[in-house]
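Left out: one protein chain. Kept in place: all the others.
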Amino acid sequence: MALVLTRIDNRLIHGQVLEAWVPFVQADCIVVANDEIAGNPLQKMMMEASVPSRMLVEIGTVAETILLLNSTRLNRRRVLLLFGTTADAVRAYQGGLIYERLNLGNLQAYKGKARLSCTLFLDPADLDDLALLDQTGVKITARCIPADGERPWKKLIPAAKGGV
Amino acid sequence: MVLGLTIGALVSLICGLDRVAILQVMISRPIVAAPLTALLLGDPMIGLQIGVMVELLWLARLPVGAAVPPDDTQVAIAGSVLVIILGQSLPASGTELLLLCLFVTIPLGKVGQYFDRYARQYNVRLVKRVSAALSRGSFLAAEGQHLRGLISFSLSSLGTYTIIILGGWSVIPILWPYVQQPLSYSSSWMQLAFPLVGITVILGTINVSRAITLFCASFCMAFLLMWLV
Partner (left out) sequence: MAISRRTRLHIWFRLLLLQASWNFETLQGIGFFYALFPGLRKLYSKEKLPEVSLKYIDYFNTHVYFAPLVAGAVLRLEEDRASGSVAAEVEIEDFKEMVAAPYAAIGDAFFWGGLRPLAAGVALFFAVKGILWAPLIFLLLYNIVPIWIRTVFFSRGYHQGLKSVEFIQRHKLPDLAIHTKETAVVVLGGLSALMVFSQLTEHQLPSWLGMLTLIPMIMLGLVARKGFSTLLLVIITVSTIFLLGLFWADVVQLIVF
């Protein structure tokens, strides 16, 4: 199994992922690690229905995803892994799902979050999560779509502090 | 001339709003916006040529979610205005002038991207105003704030148009004497190159497996057909 992209995106599967990232990283399998959607059959169905049938979609809880990606089931697949929140990303990493790079896509505004870039709104807990991953050696960059430039997340931090 | 620029600005405003803010009936695409501008200025064929050259360039940059592509609408409109107006005042015309105008205007499409982002950023403050208006129960004010967003997008479109026009106006007359002759050797090939580059970008980024193979097959089939028939 090749993990071609690990991304945090609160919208999970949507246009940017399917239209811009999938052809760019040549993924043929999308794995979504999200407890909420895994527990809601209707929502899960809707999300699966938005993906072309030639791609494999696996939607599971974070715990299930750790097992799935450490098994041999997705051998020979090029996997695009999606998290909804930074907390999930940390939980998966600590649970044994190792990724080397992490892409920050969209984290939308909920009240009390500070703006990091156009589409990234983070609160202090999110920043702590990212710092934790950063310390373990994960390379974290912000990039909405491949046509945008890739920016290391730490370069964005001063903007966040100004807003808090 | 002033009339021409004003007509251009009007088209720029209407087509610019179609891009994001309202309607989305695709009058913002270069293949529509450029001929429309040129038609109003009296030379639709120039607009059609510009439309063909610009339409495909950024077609692969999809406006997905919060992603903002370069502003090809304003490039097409301002490009048409520049070609037609400068064609009257300079001792210049033909494909070479059209190409020079596009060389100058296409990079300025990035300015439109920047302005568009700025407008969307500016509109963030509408959120607070709307929720304040709703909390005190004045619904009319809340609805008004939504329409205020149109002002940001209008200014972004007109700003891009103005910058492209000013940029073109100040650079093209200076460059023209130097590039006219050299360009004439290759102008028709460059005219061909623009849409082809656009197509290659689409092929490179479209979400179809084996897009390039499919393209080559189709190209060869069509080409052989025209060759043999």
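A and B label the chains in the order they appear, each numbered from 1.
Operating definition for what follows: a contact is a pair of C-beta atoms (placed from the backbone, for glycine too) under 8 Å apart; a residue touches a chain by one contact, two chains touch by 3 or more.
Note that the coordinates shown come from a computational prediction; the quantities given were computed from them, not determined experimentally.
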Among B:Leu41, B:Leu62, B:Ile77 or B:Val104, the residue in touch with the chain that has been omitted: B:Leu62
Contact residue for the chain not shown (choose from A:Ile8, A:Cys29, A:Met47 or A:Val90): A:Met47
Absent-chain interface as seen on subunit B, which is shown: 20-27, 29, 31-32, 35-36, 44-45, 48, 51-52, 55-66, 70, 103, 106-107, 110, 120-124, 126-127, 130-131, 134-135, 137, 139, 142-143, 145-150, 153, 182-183, 185-186, 188-190, 192-208, 211-212, 214-223, 226-227
Touch list for subunit A against the chain that is not drawn: 11-15, 17-19, 23-24, 40, 42-43, 45-47, 49-54, 108-109, 115, 118-119, 121, 146-147
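Following the convention adopted for this analysis, only the chains that are shown with their structure count from here on.
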Distance between chain centroids, defined by C-alpha means - subunit A, subunit B (Å): 33
Subunit A - residues contacting subunit B, complex: 11, 14-16, 18-20, 22-24, 54, 106, 118-119, 144-148
Complex contacts: residues of subunit B adjacent to subunit A: 61-62, 64-67, 69, 117, 120-121, 205-209
